[in-house]
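A protein chain is absent from this complex, but the other protein chains hold their places.
Up next, chain A:
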Amino acid sequence: MPVQVIVFGQLTDIMGNSPVTIENAVDTTDLIDQLNQRYPALVNKPYIIAVDKQIVTGHTTLSGNNTVALLPPFAGG
């Protein structure tokens, strides 16, 4: 199942401003592994993960057609 990945803030310096599609990822851990291989600069960068706008922790199963957002530390205001 394809997963669409969007990033914000400092992570756009690494992955750009357009969504990236990962063809097949079973869960968020698998997804991050694949992203780390494709974008080595992503490794060890601080961010949290949101699946379909909900913040998740740990291994989260991706059911297909999810949008996964990588969110670096917030800096509003």
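To be clear about the criterion, a contact is a pair of C-beta atoms (placed from the backbone, for glycine too) under 8 Å apart; a residue touches a chain by one contact, two chains touch by 3 or more; residues count from 1.
Following the convention adopted for this analysis, contacts and distances are computed from a predicted model.
K.L.:
Look at the options "RNA polymerase sigma-70 factor (ECF subfamily)", "Nitrate/sulfonate/bicarbonate ABC transporter ATP-binding protein", "Putative ABC transport system permease protein" or "Molybdopterin synthase catalytic subunit" and return the one that UniProt uses as the protein name of the missing chain.
P.N.:
"Molybdopterin synthase catalytic subunit"
K.L.:
So that we can see where the missing chain sits, which residues of chain A does it touch?
P.N.:
Answer for chain A: residues 6, 8-10, 50, 53, 69, 71-77 touch the chain left out.
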